[in-house]
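Just dropping this structure here.
A single protein chain has been removed from this complex, and every other one stays in its place.
On to subunit A.
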Amino acid sequence: MRRTLCLIACLIAAPAAAQVRAVEVRTPRPFGYFLGDLVQATVEIDVDPGFVLQAASLPSPGPVAYWLDLRAVERETAGTRQRLRLTYQTFYAAIDARSLEVPGFPLVLASDDRHGSTTATVQVPAWSLGLSPLREVQPPRRADPADYLRPDGSGPRLRSEPMRTVSLALAALALAALGLLARDRAWWPFRARPSRAFAGPARRLAVLARGPQTDETYRAGLTALHRGLDAAAGQRLLADDLAAFLARHTAYRGQQDGLDSFFAASRLAFFGGATGDARAQLPLAEVAATARRLAAAERAA
């Protein structure tokens, strides 16, 4: 056989010959294929300008012969050259090296212009393929015929690494986000954050409001909120300073009513000596709610 397969079909049909100049089938090598191997073949057709391959005339993938499948057909156009890339798969179980003929097939080329459409048929020539045996003709004798077979082998395992990486990365991000949250809410270890003056008092008041209610706890709760207000204002804040404080810290303006009643209750408890009346007027739960709202306003500031 020739080293490279190169078959040029002499086209006898007169009208087609005018439009089709040459047909060529090329393969990387025309010999040395085992069963199951993929065989690449390129069909090149030189045509007159304007002619293109009709898609409907292309061979469709599927069995070509009992020993040969056509797996893929790709079409390319390069100038006047029409190219078909064919992928075959051979299943011929050869005993000795031999050549088999890959059948040819017709193709239709068409050219559309103002006067209508012209078609030309071109026959892609058959070409031969050299197939080689995989085993010796007479393998050594085995007691058990199953020993002639290759073993079943085993399948792969599932890979857990990608999922593990994702899990660890998400866990690390969650931890970082938790850190940001702790910083925002002045949780441990960010307790002493100066810009979160109300976070601590709000926590303390929430604890006190849940516990048993006595005059002692009530006064402790009020004191906690006073310390928070002092820290936020940067100085000792009394009822008379409230208007000036709210003018400077606009974020807390929405809490004016709550602060007014807080200062009224505080005056009653600490200077009026009537903690019981103050508790009736403004229960500790409401003080805690005011502190919580102040903390939220502080975070949003």
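The definition used in the following text is that contacts are C-beta pairs under 8 Å (C-beta built on N, C-alpha and C of every residue); 3 or more make two chains touch, one makes a residue touch a chain; residues count from 1.
Here is the rule we go by: contacts and distances are computed from a predicted model.
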{"item": "From \"Phosphoribosylformylglycinamidine synthase subunit PurL\", \"MxaK protein\", \"Threonine dehydrogenase\" or \"Sugar ABC transporter permease\", the hidden chain's UniProt protein name", "value": "\"MxaK protein\""}
{"item": "Residue touching the undisplayed chain, where the options are A:Ala56, A:Leu149, A:Ala192 or A:Ala247", "value": "A:Leu149"}
{"item": "Touch with the omitted chain, as defined above, among A:Arg75, A:Arg98, A:Arg164 or A:Arg248", "value": "A:Arg164"}
{"item": "Hidden partner chain, touching residue among A:Ala55, A:Ala126, A:Leu173 or A:Ala280", "value": "A:Leu173"}
{"item": "Per the touch definition above, residue among A:Ala22, A:Val52 or A:Ala65 touching the missing chain", "value": "A:Ala65"}
{"item": "Positions on subunit A where the hidden chain makes contact", "value": "34-38, 65-67, 69, 71, 89, 91, 93, 95, 133-135, 144-146, 148-160, 163-164, 166-168, 170-171, 173-175, 177-178, 180-181, 184-185, 296, 299-301"}
